[in-house]
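With one protein chain removed, the remaining protein chains of the complex are shown where they sit.
By letter and in written order, the chains are A and B; residue numbering begins at 1 in each of them.
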Amino acid sequence: MSEFAILTDGLMKHYSETRAVDGLHLHVPRGSLYGFLGRNGAGKTTTIRTLMGLLRPTGGSARMLDMRVPEEQIAILQRTAYVSEKKTLPSSMTGAQLVRFNRPYYRSWSDASAAKCAQRLEIPMDQQFKRLSLGNRTKLCLLMALAQGAELLILDEPTLGLDPVIMDELLKLLIEDYAVEGRTVFLSSHRLAEVERVADWVGIIDHGKLLLEARLDDIRTEYCRINASGNALPVNIGPQILSAVFSGSLCEYVVRNDADNFVAELRSQGATILDVSPLNLGEVFLLLVRKEEPCTSGNVGATPAALSPST
Amino acid sequence: MYFWKCWRDTRRAFSIYLILAVGGTLLWFMGMSHELLRGSVRAAPEEALWFLVVSGGLAFGLPFAAVMGLGLGSRSVGTEVGGEGGDFLMTRPRSRKYFVWVGWTVGLAEIAILLAVTALVALAALYYEGGAIWRHMPVATHFGPVTQSPTGGQAVNISLLLTVVDIPLLLASVAVIAIVVHGLTYFLSVLTRSGRRAVTYSLVLILAFWTCANLLDRWGHFSLPNIATISLYRTHLQGPPIWYLAPELQLIGWLVLAVAFPVAAQRVLERSDI
Partner (left out) sequence: MQLHVSPATGVPLYLQIESQLKHAIAAGALKQGDTLPSVRKLAADLRINPNTVARAYQNLERDGVIRTVPGGGTFVADNVPGLLKSEKLKRLKPFALQLAVEGTQLRLSRDEILKQVHVALDELGERS
């Protein structure tokens, strides 16, 4: 058994005009809660739909739970739960009917878990799906996936339409039932604050390529903001400086790796260090994604390989 | 499971067809037999009732079977994919093949039930009116060109119609047309992912075929293999046909085509992105 729940090797999904997924190398460790982040149109949903067998890959390969996508899709689906980005279910059925419909497909299905979800997320189970509000639709989709008792849970934007209270309950459910059971959760989102709380691994995708994949705590340790003042501050003294913004004699540097050395170097050049603080996920995200945009010179772009799985 | 869901999705259409078929059959046999047996015509009971079977089959049975095939074939896993349930269904641990064939089988079963029930109701009505008339089924004996229109004219020429139409072939053709139209519409519904488009395209194809067959029959002096007129095949040939197959073999050919539709639907679905 490999240590990865999802592993892709140069996965590609090209359409005639666009390269939605363009050589993706994902490594999702088993037992992790992996946040898959990116802007709208970055390729998150296409990646997930390809992994779920809904789309045929144009190139590369992917494995889920050590099985090949899409050749062994049925066995994969038996052990994988999925909430699609559309948040739709067969529209003429009620929640209770959908539960009855879904149950026989899975050996690991749990009615207790379904009941718990319905109660905790406050889902009306006796209304037809098409009459539900967006938030309730999302919740019912989540229930179908959570009660399946799968080893791997794939959630595409699972917080669509949820209010803060339900959002909080969902996070609790995910932690209680998934994260501690050693199951893997792979969730895409652009709500960074939630991901930052619950995820332990993060992958950032843009234009169909992975910009960064790392343990979240490592990202927090590695990226630093340094405020310094002094005359003749260096403009660019090494590849680890991701940005340097000057205002008068002050400069705000963002560095990756070896902040200590850089601070020492600045000091030796007579600068005063005012502040050294870590970057949060949102700041790292903006930094990486903005850097990809064509107008900026990308001489110091973070290479995913440098931060790839290191345990 | 998916069988249950397919039944759930089509049961309303099924019930409507069932009511129409049973009601229509009863009305036709009860109402018309009254007119023929005790009204102005006063025909011999056996001949009159067989005439009702043949004219009812030709005038109502064939079109109704086609409508039934259109209606029951218009729902498929394709319409789910085009609608709201596609992502959910296609990520259940079953092959796409499974979804295509289950949907098709449920439709076929419903058609079989509708035809069987209608046949039973018709038999009961016949028995009520004329006793066990099926012991003496008229045999089509008229070979060669028909110079007089069998159903046209002022008076209905009962005897002539009965000598022209092969009754077992007619009954079989009603079943086959329902199955073929169902298959065609089902395939189109998987292809276009929309029930409405499937019915439209299916109808266009059927009408085009029907028009072509009629025009060729009339002006081109040869016959296309047409299920609707297959019961007249032995007798009603105007010119040299391009199909020399026996009508029974033709019907089997149509059934093979009907099974080819879900196979094609499966191929289409397996190759496409959801």
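The definition used in the following text is that a contact is a pair of C-beta atoms (placed from the backbone, for glycine too) under 8 Å apart; a residue touches a chain by one contact, two chains touch by 3 or more.
For clarity, every value in this text was computed on a predicted model and none was experimentally measured.
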| item | value |
| --- | --- |
| Left-out chain, listing which of the shown chains it touches | A |
| Touching the absent chain when the full complex is considered, from A:T58, A:S91 or A:N280 | A:N280 |
| Among A:D22, A:D156 or A:E196, the residue in touch with the chain that has been omitted | A:E196 |
| Touching residue (missing chain; options A:I74, A:A96, A:M125 or A:L171) | A:L171 |
| Of A:L55, A:A179 or A:I205, the one touching the omitted chain in the full complex | A:A179 |
| Residues belonging to subunit A that touch the chain removed from view | 31-33, 168, 171-172, 175-176, 179-180, 193, 196-200, 216-217, 220-221, 223, 273-283 |
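The criterion applied here is as follows: only the chains that are shown with their structure count from here on.
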| item | value |
| --- | --- |
| Centroid spacing, where centroids are CA-atom means, of subunit A and subunit B in whole angstrom | 54 |
| List of subunit B residues in touch with subunit A within their complex | 1, 4-5, 8-9, 80, 83-95, 271, 273-274 |
| Subunit A residues touching subunit B - in the complex, by the definition given at the top | 49, 52-56, 74-75, 77-78, 82, 84, 86, 88-93, 101-102, 104-106, 129-130, 141, 144 |
